[in-house]
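Got a structure here, written out as structure tokens. Questions coming.
All protein chains but one are shown at their positions in the complex.
Per-chain numbering from 1; labels A, B, C, D and E assigned in written order.
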Amino acid sequence: MTPSASLEQSNRFTHFCDLIAHNVSCERDDRILFENLSLTVQKGDLIQLVGPNGAGKTTLLRLMAGLNQDFQGEVHWHGENIQRCYQDYARQRLYIGHLSAIKKVLTPLENLRWFVSSWPEVKEADLWQALADVTLAGYEDVPCQQLSAGQQRRVALARLLVTPTPLWILDEPFTALDKEGVAWLEDQLARHVAAGGTVLITSHHALSDIPALRYIELGMHK
Amino acid sequence: MTPSASLEQSNRFTHFCDLIAHNVSCERDDRILFENLSLTVQKGDLIQLVGPNGAGKTTLLRLMAGLNQDFQGEVHWHGENIQRCYQDYARQRLYIGHLSAIKKVLTPLENLRWFVSSWPEVKEADLWQALADVTLAGYEDVPCQQLSAGQQRRVALARLLVTPTPLWILDEPFTALDKEGVAWLEDQLARHVAAGGTVLITSHHALSDIPALRYIELGMHK
Amino acid sequence: MSLVTATIKRDLVIAARNPGEWLNPLMFFLMVLALFPLAVDPDPNFLAKIAAGVVWVAALLSTLLSLDSLFKADVEDGTLEQWLASGESLYAMALGKAFTHWCISGLPLTIVAPLLALMMNLPENAYSALFFSLLLGTPILSLLGAVGAALTAGVRSGGLLLSLVILPLYTPILIFGASAVYHAGIEMEYLGQLGFLASFLCMAMTLTPFAVAGALKLNLSR
Amino acid sequence: MSLVTATIKRDLVIAARNPGEWLNPLMFFLMVLALFPLAVDPDPNFLAKIAAGVVWVAALLSTLLSLDSLFKADVEDGTLEQWLASGESLYAMALGKAFTHWCISGLPLTIVAPLLALMMNLPENAYSALFFSLLLGTPILSLLGAVGAALTAGVRSGGLLLSLVILPLYTPILIFGASAVYHAGIEMEYLGQLGFLASFLCMAMTLTPFAVAGALKLNLSR
Amino acid sequence: MYFDNFADFLAMGKHGFYVWLCYGITAVVIVVNIIAPMLQRKKLIEQQARLQRREKNNAS
Partner (left out) sequence: MWEALKRLYHRMGSPKWFYEISTRWLPWFAIPAGLCLIVGTVWGLAFAPADYQQGNSFRIIYIHVPAALLAQSAFAMMAMAGAVFLIWRMKMAAWVAASIAPIGASFCFLALITGAIWGKPTWGTWWVWDARLTSMLLLLFLYFGVMALQQAMDTEDNSAKAGAILSLVGLVNIPIIKYSVDWWNTLHQPATLTLTEKPAMATEMLIPLLIMIAGFYLLFATLVFLRTRNKILWHERKKSWVNKLIQTPAGRS
């Protein structure tokens, strides 16, 4: 990614509004995952949810993304409940979960093209560039079923480079990436928050020193 | 796991025979993954395959496990081609791949019981103990679909504690584990090789210092 | 290009890439037709009497079978999650999906049905009724089917559950469709039945997408 | 307990836990029987004539539909991989799987068929023939079906491919089964047909497991 | 020749349509079966030749 591109992004992200969870509580199978949790996510934040397996990180992430409505409390975006202004909110955040939404019979390029179809301003050349950036140059036209686990993950992550959204919500994005890939992704996260973007992430991987990094610890309330 | 148990294992593993890959070569889609690779795995070895995404680690692992026959060269166990003595070989090695073979409607206990059904010497109490060791005590009777990603992984890994095989072949076993889980698994690996067992593993995670550790690096031959 | 058009295009590309997706329903249709004479009685006069009903039942069953995969793949690989995350209208997606399904299953079936009706010795004057009843009826089958497919998408062995949900909804269409053809065969008026089918189609087009959108959301909240 | 018995037991437990697995084929059977009078002609004498054939066609289709999931789940979640890794005989597993499938689909169907035949106004003296022909015929359907299911387990939208592969193989059984019932209905000898079914069953029991074992291996070598 | 004239030959009694249809379809099927692999072969060879040329250019 060239500096000019991130500068441009930085301007674009000036309109980012706060994402605030007010006293959210969630229980599953009579076990309380978190209770009266409040969380404010602002421009330039990089927030990592940490906690042991089964602590409720994925659950909290999906709830903040507006994908899960099975909880108490409210999540506000720009002062409004995200379910109310869902369409606007959705255009401002990118959610990448465990499942990659990649069609195995299609090529990386075709998959990426589908991902960005809501953003008409994204150009075809950007897609090629993004695939090259995730070191998939030469694989643009290979059906995804023939890619290795890490390569498929990279296709999903190429979206980070092309969708112009200020808020990224990522669930264990480091899965299956090799060292170089991990370094690349950390770099992307750092650049994104530096450019005024915001990242909400779960990972068991310890992120290297990015100044904006904050932890939210979820414990096991047995 | 109590010290006495690992001592017992150490005796059990005296019959371990060398696993040797002779000049194996493998290509996928006209790209050579590795060529004339030879590899000797001996009692007490802990071998980690490393390399970038798509290098062929999974492929090599499956081939050494006897699950993939689409390659050139031979893999020998006790001086005999593994396909010839497959039944004996299979009883001496444990393979845990990307897919966990866990049935979502069954409970961890039921899943584990199925895994060990070929080893009649394993007792029911061992299974409960193993689940407790992977911090799933209390979840023994919860259907696996209600467990988080990391908890499901732990069910699969509980097999390490109960199947009495000297050779472990593990493909990215650290996926989805939290810090504590990672430490636990590293400890298990160290104990296993100390007790005379053998481990062949792929992981993008840097294993902490275990004396027996050796790396095999697979590169990208473009 | 909006996400809806992109999705329709993508699904058609996938169908073009595995031709099984649209050829198999056709083959199934043909084979069910072939089973009847084998099981019942190959006498041509007898077949002529049951032809209308059997062709319609076969069309219905073959649509039913191709429904199973309509949303399942999307749920499993995370595409649906991304749809919901995108904030675009699920109503439009439901319509788009039903349309793709009809292009892949109902349309080819309508085109070859008259040919296959030859084998069942359908009376000559019933051919146009067969064609038009299928042309109006199969889109209804796709639309109603989408409701069932959405409801059962997250369910293991949903294929059969799907048939349970859907078959009762299909019966009115079967009755009107088959009776149009039957009446045409004995030279009676059949425009009434076609009129009913046409009005069902309008209703289905406006109403079912709501149900589909609602059902799809159920698959996601976890 | 060997892995085969453990697997049979496990699959039966799973079936008991989602009753849909064995209830759905039954419901489908019922509904195809119900569709017929609606589509063709509800006149009881007419129905009596076609009853034998329609009951058998319905049985065949409902078996066919329940086949799809026979190996698919096992391939996808890695159970099959573990089977192969275990080194135990795939022949035994194939037999075991076909047996479970019969317990879940063929057996209940055989038991309720006489009841449903009432609805189709089947002649009274045909009931025992119906019962015994299904008792001998449905295991063959399961065995042959296992071949198709194994061949198509790794294939997306394999359900319909499966029918393409299997239906031609099913026709002899359909012919003998339906004609046994038909002949019993018109008070003719039908032991000959049952004899044929019995000898087919013996052949299928010895031969098909080889084909299944071979086909299952295909789904694994990658 | 069994037929008296060419018109008779074409008419084949009353069965000209059926006979000629059969022979026509057969001709089409056979020709397609011959042409298809030949075209495929041509395409294969051209494609391979192109690849070779490209590799040679890259090498030099």
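Quick note on the criterion: contacts are C-beta pairs under 8 Å (C-beta built on N, C-alpha and C of every residue); 3 or more make two chains touch, one makes a residue touch a chain.
Since this is a predicted model, take the numbers as computed values, not measurements.
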| item | value |
| --- | --- |
| Candidates C:11, C:41 or C:81 - the one touching the absent chain | C:41 |
| For chain E, residues in touch with the removed chain | 1-3, 9, 12-16, 18-19, 21-23, 25-26, 29-30, 32-34, 37-38, 40-42, 44-45, 48-49, 52 |
| Where the unshown chain meets chain B, residue by residue | 30, 70 |
| Residues belonging to chain C that touch the chain removed from view | 20, 23-24, 27, 31, 34, 37-38, 41-44, 47, 118-119, 121 |
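One rule holds in what follows: only the chains that are shown with their structure count from here on.
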| item | value |
| --- | --- |
| Steps needed, at fewest, to go from chain B to chain D via touching chains | 1 |
| Copies chain B and chain A - interface residue numbers shared by over half, same or different | same |
| Cα-centroid distance, chain D relative to chain E, in whole angstrom | 44 |
| Gap in Å, rounded to a whole number, between the CA centres of chain E and chain C | 37 |
| Chain A: positions in contact with at least two other chains | 98, 104-105 |
| Contacts with two or more other chains, residues of chain C listed in rising order | 18, 73, 156 |
| Touching chain combinations (by label order) | A-B, A-C, B-D, C-D |
| Touching residues on chain A, where the partner in the complex is chain B | 28-29, 51-55, 58, 98, 138, 142, 146-151, 153-154, 172, 175-182, 204, 222 |
| Partner chain D, residues of chain B touching it in the complex | 59, 62, 65-70, 86-91, 93, 95, 97-106, 110, 113-115, 117-118, 120 |
| Of chain C, residues touching chain A in the complex | 1-3, 5-7, 10, 13-14, 17-18, 73, 76-79, 81-82, 84-88, 220-222 |
